[in-house]
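Heads up, one of the protein chains got dropped from this complex, but the rest are sitting where they should.
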Amino acid sequence: MLKLIASVDVEVPFHDVDAMNVAWHGHYLKYFELARCALLRLFDYDYPQMQASGFLWPIVECHLKYVRPALYSQKLRVEATLLEYENRIRIGYLIRDIDSGERLTKGYTVQVAVDATTRELQFVSPAIVLNNLEKACAR
Amino acid sequence: MLKLIASVDVEVPFHDVDAMNVAWHGHYLKYFELARCALLRLFDYDYPQMQASGFLWPIVECHLKYVRPALYSQKLRVEATLLEYENRIRIGYLIRDIDSGERLTKGYTVQVAVDATTRELQFVSPAIVLNNLEKACAR
Amino acid sequence: MLKLIASVDVEVPFHDVDAMNVAWHGHYLKYFELARCALLRLFDYDYPQMQASGFLWPIVECHLKYVRPALYSQKLRVEATLLEYENRIRIGYLIRDIDSGERLTKGYTVQVAVDATTRELQFVSPAIVLNNLEKACAR
Partner (left out) sequence: MLKLIASVDVEVPFHDVDAMNVAWHGHYLKYFELARCALLRLFDYDYPQMQASGFLWPIVECHLKYVRPALYSQKLRVEATLLEYENRIRIGYLIRDIDSGERLTKGYTVQVAVDATTRELQFVSPAIVLNNLEKACAR
């Protein structure tokens, strides 16, 4: 099993804070996405490369668990870990406060490959995924 | 068990559509919220009433399952069903295409009461929830 | 000069309200867009028809003036008026509180046609704009 982890740092912007003075729960899917793209780039398979390979990878499932709220200007580290890639791409996320290391939010997303032309769902990941992952892990 | 259901209609706006020409997956939490607020209003317990009652109700968990994508200007019906309310508020969601009735997305959210002053987590829902629900169901 | 006006109603959602308890100023561009699309539909020239006609119409200028804030669940009427169409599309916006009629926000946007293939800027609106407008006004 090839293992890849990427992380990005996010500072909670004012426009993400709601009337309860915390980051609105829906914005975390943006934070997850930033880390997901960083992870996908590790094996050269970010959105532009997906499209160039002839496949779309829609998100088919998301899960989020909020342990502690995040406040305006709080600095967060968002870590994305590749959990599955053979039949679909499943990524786990963990958001921590950078200063204290406290766990704030965790979750996962699942994506499946769809042929960009026929819109047919792929039950096995296209060869490019495994090829790119092997290259990335051999670096 | 008291049962409440509310629904709202949403038309996918241009600013919610991503580069894959479908509603970006994170925006569905906004659609869920519109239906959730409609549901909470059925028992007079929307955000302003929550605050007035001395409690905040942060979302502590979200789940989304995407069955079919939604396109620009597609008309959606978002249905929210109250699933739990005694110890926490758990709401289920189902999004359908209005014209065809096809299921597009489903999910749930979980909220817990937190004392607005002490920030203490409540393991039982404040009395106002059950009181308001009983009044709403008696109408 | 052909004159077209469209309006949409918006209720300020919780996720648009910021830590100051008012709709965050940037969200008004979404409200403008909803009314703009309603206006463009009056002459069959919404985003899908633009693309089908071989042109993109990027926004090149926006102006917003905020007179009064909007609060959670406030009901707004957003009116869009076609102000120019011969060389570019200029639309004016006025947002009022539905109940009181008070003016809350006003502004305008300017869009120009760009050839979807060559990316060349058009200094005169493509013929389809005037044709569609004449048909719409003759209805």
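For reference, chains read A, B and C in written order, and residue numbers begin at 1 within each chain.
One rule holds for everything that comes next: contacts are C-beta pairs under 8 Å (C-beta built on N, C-alpha and C of every residue); 3 or more make two chains touch, one makes a residue touch a chain.
Keep in mind the model is a prediction, meaning the values are calculated, not measured.
Undergrad: Quick one: which of C:Leu4, C:Ala38 or C:Ile59 touches the chain that's been left out?
TA: Among C:Leu4, C:Ala38 or C:Ile59, only C:Ile59 touches the chain that is not shown.
Undergrad: Using the document's definition of touch, tell me which of A:Ser73, A:Asn87 or A:Asn131 contacts the absent chain.
TA: Once the missing chain is taken into account, the touching residue is A:Ser73.
Undergrad: Which candidate, C:Leu4, C:Ala19 or C:Ala38, sits in contact with the chain we can't see?
TA: That would be C:Ala19, which touches the missing chain.
Undergrad: Which chain C residues would touch the chain omitted from the figure, given the whole complex?
TA: Contacting residues on chain C, toward the hidden partner: 19-20, 22, 25-27, 29-30, 33, 47, 56, 58-67, 69.
Undergrad: On chain B, where is the contact patch with the chain that was removed from view?
TA: With respect to the unshown chain, the touching residues of chain B are 14-15, 17-19, 21, 24, 26, 72.
Undergrad: Suppose we count only contacts with the excluded chain; which residues of chain A make the list?
TA: 13-15, 29-30, 33-34, 37, 46-48, 72-73
We take it that only the chains that are shown with their structure count from here on.
Undergrad: Quick one: which chain's Cα centre is the longest way from chain C's?
TA: So the farthest one, by centre of C-alpha atoms, is A.
Undergrad: Please tell me the distance, in whole Å, between the geometric centres of chain B and chain C computed from their C-alpha atoms.
TA: Result: the chain centres lie 29 Å from each other.
Undergrad: With chain centres taken as the means of their Cα atoms, state the distance from chain A to chain B in Å.
TA: Chain centroid spacing, chain A to chain B, equals 24 Å.
Undergrad: Counting only Cα atoms for the centres, state how far chain A is from chain C in Å.
TA: 34
Undergrad: Going by the contact rule already set, what residues in chain A reach two or more other chains?
TA: Only 19, 26 qualify.
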